[in-house]
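Some chains omitted; the rest stay in position.
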């Protein structure tokens, strides 16, 4: 017995790859320098806006090794431009403090030693004011650089990478802060909630997809991270995808059906985690005087069953799907469905700071609201090559024992996301805005 | 931009799956009861042969939570037949000791509570003699059952599953024992080595495979585990596969090139593990007075560079491949290459107890010698369904944060392995007979 090899006619490609791997496949070259300057200033300002209204103490603390203080994020994103761009491309650059080169390095071994991640919250000085001065110092140098008549293509690419990097940290700043505030017995709010009309979740329907050979990965137009490359082909057996993310109300039914006490619903590792961590609900749910409350960025609020469930680990998403007689989609199934959808939804710009009820329709809220866990382990695409130098450490070295999430969340800047975007976290991570959308096999 | 969906003509299937999932897809029905009886006795005897010559103390100890005492393996495989077969299908069955039902359950939540795995080595009684008596008691009852004129199809399937389960534990008994003996400062041997002629490893060559849509998974003839099902299709981009496993000599070059001290060669998690565990070579290599020695089942011996390297974690296999400017194959690539190869090689029956130098040829030693790590995370095939009842816990619940190994080892019974067979372990596991075969992308 052996696998049958099908006879295929693949128009246009013959037996060749679609695309050579190119870890720097983004087109800063086509941006004019003035345009890049405008984006630089806007992105940097958006980070400051995230921290607006927080006091120095909110910005200094670290609630767990996976999280970082807000002021660390503000400094590290600045470090990226200083170390990756100014050191190499500025005519002359005098650092504000030379020690920051090591201190604000996150994980780039090529750049040198790193300050231990778990101790970022043990550093009171530099304080927030000095970090903001550091930002201004680097921003001024970058302004000069961006005012040059022309720039090396490599520099342009690194600046664009730096802006996308900063957008990632804008989301992390808020997820990390939420975790910190959640440990505070006084349940403080990050921001006041906007007025919202009460809404109901639309009924869940299924959209069917035939079996097909599809192209997966970024096509080469516009920015992408290296892990979205190269574009290649995947064969998908027939499947169906839910019209919207699972809601808090649906997940509550799972909880109330004993979901956290039934080992047969869980992966073995998930069940061990449930017992060791004493999980009994999503991360920020609290049962208070018989009522379910949820800690949000607006403080503690009654659980709203109409909104997408959020702050699930991969284990919980998987167990819920099994309970619902379904499964998580693969990242390829998700990408196939998303390829035809507009990139609209509840993003950071809306300032909602929490998932909102999904619109009605055959396929809604793929983008925004909650990152959707997939069943796909985070792995290299066929033909993937890491870049040389520090940026080669951006994504590839994390391709082990993590799972892919797709679609962005209510904290993701809209311009940051796309159908091919791959986020990834370990199975046990819950502090990101992570939810799920069900899939199931079709005949 | 969106993924292009190719127009395909898939002869014979249309848009349907190849095969519905069937977690019990094996043909015990076609074995005659006398044939099954012969296989039962032979397989049970093979387990006893593994323990021959060991004393009670060798069989009682547990060297780490991942391993189990030999006598536990002997009892647990017996428990499987008692609990899964005799309890349900024997006309009457009086257990030797009723308490064994809980005590020798490994991880089946449906069956009931389990004795904690990490404490299996803390139990002196029942001793080896009583365990052997337990085996004889159950064997006698099984003999009666197998002498019936006919048996329920479900019983036949569970017996065949039990025999395959027992073969798995035959390998584990020896890998677990090797780990135990390796901690003994006197480096004792399990068995005396057979005479072998010195040999050299053949030159490594590459076999090219065009891009193709291939069928993956078990076809439904003969026994398979549920995780090999259902047979389905995968599209593979063009790749090349090494003609033989990597050798100890090749791996030594990696070690001597500073492989364990260069973070750029490692996955981030792998690098953390190297540093935390102070890894500097494969598990059983020892540097003694300037010479590399290897602890084997024959005791400590000079490292033989011609043999396949063995006892690597997934992290090490991955780092070595990166150093060699190659990568690990996916399990689908591996299966595609193996589908045309005969299932021959250095298996348990040869009694070598260690990998032997690979034969020359375009594709050798895919089977036997060492389990070959793939880059594939252990996951369900499209359409996978777990069985109901206890056997549904056999494989599916472990599909998280483990990686697939293929091909069997020098400790695997030959009749146990096949091209579609999927073994799986966590990235950090090193005590199995795990090695690797290189792959690389083709254009």
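What to note about this one:
Chains: A and B, in written order; residue numbering restarts at 1 for each.
Keep this in mind: a contact is a pair of C-beta atoms (placed from the backbone, for glycine too) under 8 Å apart; a residue touches a chain by one contact, two chains touch by 3 or more.
Keep in mind that what you see is a predicted model, and the values were worked out from it rather than measured.
Of 4 total copies in the complete assembly of this structure file, 2 are presented in place.
Assume only the chains that are shown with their structure count from here on.
Averaging C-alpha coordinates per chain places the centre of chain A 36 Å away from that of chain B.
By the touch criterion given at the top, residues 1-8, 10-11, 15-17, 107, 109-110, 210-216, 219, 221, 232-239, 263-264, 266-271, 314-315, 318, 327, 335-336, 339-340, 375-377, 379-380, 382-383, 392-393, 397-401, 419, 427, 441, 443 of chain A touch chain B in their complex.
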